[in-house]
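One structure, pasted below without further comment.
In this view, the complex is presented without one of its protein chains, the others remaining in place.
So, subunit A:
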Amino acid sequence: MATNPFQKADSASSITRPPSGGERGTDSVFRGIAYACAGIIVLLVIAILWELGKQALPAMSEYGLGFWYGTTWDVNKEVFGVLPEIWGTLYSSLLALLLGGVFGIAIAIFLTQDFIHQKLALVFRTIVELLAAIPSVVYGLWGIYVLIPVIRPVADWLHTNLGWFPLFGTDLSGPGLAPAALVLAIMILPTVAAISVDAFRRIPYKVKEAAYGMGTTKWEAILKVMLPTASSGILAALVLGFGRALGETMALAMLIGNANQISLSLFAPANTLASLLASSFPEAGAVEVQALMYAALVLLLITFIVNVAGLAVQQYTVRKFEGKQ
C-alpha cells in the first residue's frame, strides 16, 4: 500500500483515509478490462479485413481495378465486375435514406415538439422502434405479397403517362428498385427516428425559451432553431441509417430482382452487393468465391467511406454550430 503523505493530518476524530490496496486493485482491474474490450473490437475489425483480403487476393490480382467498373458477372466466362451492384447499392440506399430520413425526422419532430402528450409519444416511439425488431425476411415477404401488388397500379400509371421521365422509364415487372427502396426506407426508419428523437431531446429547454422569446411561431421555432440545434445528432442518425441500408441483405435479395443492369428507372430490377453475395454464395465455385470475397471487400470499403465521410460532416457541423474545438 502506498504511503500516506498526509498521515500527520489524521486526528483521532477524522474518518478520512486513503484508498486501500484492494480499492486501487479494483481500479486497475477495471481499467484493464475496459482497455481489453476496446482492443478486442479493433482486433476483430482487423481480423475480418485480413481474412477477407486474403480470400479476395487472387481475384484482386486477377481482375484488379477493372472489377470496380466491369458490368458483367459471368461465371462460365469467369468475367466479374460489380459496377451494377455498386450502382444498385448506392441508388437503393440513397432512395431509402431520402424517404426514411424525411419520415424519420418528421416523426422525431412530432414526438418531441409537444404535438402529443408525453406518454402517448412514448407509446408511439415504442411502436416505431418495434419496426426494427421485425426480421428482414418478413419484410421481404411483406414486400412481395403486399407492397408490390399495391404499388403496381401506381407504377403502371406513372410509366404510361410519364414514361419520358427517366425515373419512370420502365415497367414494374414485379421485383425492382421501387419496392426494395420502400422496404429499405421502412427498415431504416426506426434507426433514424430513434436517434433523431434523442437529438431533439438533448436540446436544453432554455433554447426553446430563447426561440419563443424572440417571437417565433411553433414552426419557426422548430425549423429555424430546433432543427439546426439538433443537426449534428440528426446527421449521425442519417449516417447510421445509410450504413444500415448499404448492408441490408435478405429483404433486398428478395425484392430487388437481382438483375445485373444499371438503370435510372425506379421500376427496373437491379442488384446490390449484399444481395449478390447472398444469392451467389450457395452455388459458387472456387473462382467465383474469390470474386465474391472481392465484392464483399468493395462493400466494406464503401460502407467505411460513407461512415467516415458522415462522421467528418457531423464533426464539421458540431464545430460550426456549437463552437466546440
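Structural remarks
Convention: a contact is a pair of C-beta atoms (placed from the backbone, for glycine too) under 8 Å apart; a residue touches a chain by one contact, two chains touch by 3 or more; residues count from 1.
What we mean here is this: contacts and distances are computed from a predicted model.
Of the candidates "Phosphate ABC transporter ATP-binding protein", "Thiolase family protein", "Sarcosine oxidase subunit alpha family protein" or "Putative surface protein with fasciclin (FAS1) repeats", the chain left out of this view carries the UniProt protein name "Phosphate ABC transporter ATP-binding protein".
Only one residue from A:T112, A:S196, A:T229 or A:Q290 touches the chain missing from this view: A:T229. Checked against the full complex, the candidates A:N4, A:T72, A:N161 or A:T217 give a single residue touching the omitted chain, namely A:T217. Hidden from this view is one chain, which touches subunit A at 204, 206-217, 220, 224-225, 228-229, 319-324.
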